[in-house]
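Here the complex is missing a single protein chain, while all its other protein chains stay put.
In order of appearance the chains are A and B, and numbering begins at 1 in each one.
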Amino acid sequence: MKILKNIVVYGILGIAAFLSLFPFYFMFVSGTNTNIQILSVPPKFTIGTELMNNLAILTQKVDLLTSIWNTLFVSTVYTVLALLLFSAAGYALAKFRFKGKNLIFTCIMGSMMIPSLVMYVPLFEMMIKINMTDSHWAVILPLLANAFGIFLMRQNMLNFPTALLEAGRIDGVGEISMFFRIVLPNIKPALGALVIYMFTSMWNNFMWPLIILGSEEKYTLPIALAMLDGNPTNKNYAVILLATAIATLPILIIFLVFQKQFVAGVMGGAVKE
Amino acid sequence: MSKKFKKALAAVLALVLVLVLTACGGGKTGEESGETVLTVWAWDVALMQLQDAAAVYQQEHPDVQFVFEEMGTDQIYNKLSTSLATGNGIADIIAIEGEMLVGYADKFPEGFLDVTDCINADDYLPSKIAEVTYKGKTHAFPWDAGPVGLFYRTDYFEQAGVNPEDIQTWDDLIEAGKKVEAVCKTPAGDPVKMLPIRPNSAGLYALIRNQFGIGAFDENGTPLITDPRSIQAMEMADKIYDSGIGLNYNGWDEYEQTVANESVACIPEAVWMIGTIKDKAPQTEGKWAAMDLPAIEGGTYSCSNGGSDLAINAKTPFPEAAKDFCAFAMSDSALQAAGFEKYGLYPSYIPSYEEEIFKTGDPFFGEENVYEIFIENGQKVAQIPLSVNTQEASDYIGTTVSNIFLNGADIQTEMEALQKELETKFS
Partner (left out) sequence: MNKRTIVTRKSAPYFFITPVCVVFAVFMVYPILRSLYLSFFELVSGSYEFVGFQNYIKLFRDEVFYKSLFNTVIFLVVQVPIMIGGALLLAVAIEQKFIRGRSFFRTTIFLPSVTALVAYALVFKVLLNSDHGLINYVIELFGGEAVDWFYKEWPARFAIIISITWRWLGYNMIILLAGIQAIPSDVLEAADIDGATFWNKLCHVIIPMVKPVIIFCTITSTIGTLQLFDEPYILTEGGPVNATITLGMYLYNNGFRYLKFGYAPAIGYVMTVIIALLSIVQFKLTKEEDA
């Protein structure tokens, strides 16, 4: 009976893992195959010999290093700013009573419901007016208006023991240094979750960087990838898939590094003390 | 614990600082220096062709510099949609697919430079001139065209005992298709289908309708869905679909699959398909040929699909230089011929058909000159009136087509409903 149960559970997990891994595997393997092998039915699912050819075409078409660097810059700055701003906001919303708190929180949550596509045209007009198009800051700043991240931090802060704060106040710790010295170090899992969430969302963001960035040397990866997909009548799938495989690697690394915190921090209840 | 965290925080902040500093120190372009620098947006093959043209152009005009930026087609449209209103953040010279041009010309009449004076209309295919002219203004230079012919597999035809010359009408095609499917097998062992059909798009219906020389709208913008010719086209398309000779495909990747896996014997498609066939099915060398499309009774025109134009941003600081370069690049016969040979961009500039390449053909497609039929058909494409609503109407038609093809809905009722819908929508 017990063995049967074990087999069933392992079976379910095994199937789920296989199904999840398969397209991912296909992406990596296809980068080493030819277009014709990818298009045959069924496609070739084993590693081929075309990696260097595909890589040569890829590097000739796209300045991969520059766009990786750009994406890394934009995603890192965005994530760090989000960590600071959102944890501060979450802290204020969870641990203080002040005028307008409910109004602010409702407005922030409400903004989650508005489709972001609606806002791109006005945002772009605004960026032109303040002369900020084609800059990485124009990519980063508007996307900092992210309700989900703030919500995540507030939920985590709600569970933060108020006693710790009171003790700090009695010891004469200032409000600002309390935030940096006591609060932040104690919500690391939540910060880890926010890192993964923010970093991935910026790393994969397509529409807004596309609209706002104008010159090739500023392109982020998703835009560079769209460039590869440019010819409407003859597509090079091998190169596109190779490029996406390369673009996915950093995200995978971020997840592997932060996954413990991610699991713990996503839904609060993370403070150990 | 907290010390470690502080260290990590410090490291991250330091990293950000470095990133910020390096980003700010980025190179500055020499825009203020008084030089003529033309920025060009185009995709893949179009970009390469313009780069070739620029290299030749610079021999005579060494003072003009170029910045080439590769953009996907969707990328260009998303950018134009958000920024053409101001002209800010857009290149000086922009490649744009023919069917997309009218939308921008209508919504942003001042978005592109008027290039009427730079073009001798008689030198270009009439259908392409019609494509770039909207409300009395020439919004772009006509570039490559997409005259349509019927590509077919000579080996499959031979096996099935089909003589290509016997395929005169769409009905003949259906008959031949049944023979092919009965006899021929793909390399994977499946029966060979006659042609790929996309049941979710206007494709096949629009192709036959265009043979009558009409589009979705007349010159006043009135929908022509219930026009007898349009109904006849839909009936024929449905007959072809229902006969079962078609192979369903969903999206461009599956279209390329039908070529790569040799699963179809014919493809009614534009001349640029030559490049796709050579690229995705190199093993079929010598097995392809091209002929005219099967005819529909009463239809005297040919069709085109795809092709692009070259527009100039009206806010460019260098309008004269941009015009001069585009005029050169679009009307140099040798360059146009080379662009066709190298990148499959079939010119709409008529004098370029005198170049050698158009007389010799492509050995991949056998002895006979494969280009002949496209040169001939290019001149027979109707000048279909432009409408800003073409894109949206085409989506509506695609929905109606799928309802007729896949759900077996009644043609007359569906077409009347569509006519009414388009009338209210665009009134």
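Keep this in mind: contacts are C-beta pairs under 8 Å (C-beta built on N, C-alpha and C of every residue); 3 or more make two chains touch, one makes a residue touch a chain.
Computed from a predicted structure; not experimentally measured.
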| item | value |
| --- | --- |
| Candidates B:Q58, B:Q159, B:N200 or B:S243 - the one touching the absent chain | B:N200 |
| Interface with the undisplayed chain - residues on subunit B | 77-78, 81, 85, 103-104, 106-111, 190, 199-200, 248, 250-251, 253-254, 388-389, 391-392, 395, 398-399, 402-403, 406-407, 421, 424-425 |
| Missing-partner contacts on subunit A, residue numbers | 5-6, 9-10, 12-13, 16-17, 19-24, 26-27, 30, 38, 41-43, 85-86, 88-89, 91-93, 96-98, 101, 104, 107-108, 110-119, 121-123, 125-126, 141-142, 144-145, 148, 150, 155, 169, 174-177, 179, 200, 204, 225, 229, 237, 240-241, 244-245, 247-248, 251-252, 255-256, 259, 262-267, 269 |
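Everything that follows uses one rule, which is that only the chains that are shown with their structure count from here on.
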| item | value |
| --- | --- |
| Gap in Å, rounded to a whole number, between the CA centres of subunit B and subunit A | 35 |
| Parts of subunit B lying in touch with subunit A, wherever the complex brings them together | 1-2, 5-6, 9, 12-13, 15-16, 19-20, 22-23, 26, 43-45, 69-75, 78-79, 82-83, 86, 88-90, 97, 188, 252-253, 256-257, 260-261, 272-273, 275-276, 279-282, 306, 344 |
| Subunit B partner contacts - residues on subunit A that touch it in the complex | 35-36, 39-41, 61, 73, 76-77, 80, 120-121, 124-125, 128, 133-134, 136, 181, 184-185, 188, 207, 210-211, 214-217, 223, 226-235, 237 |
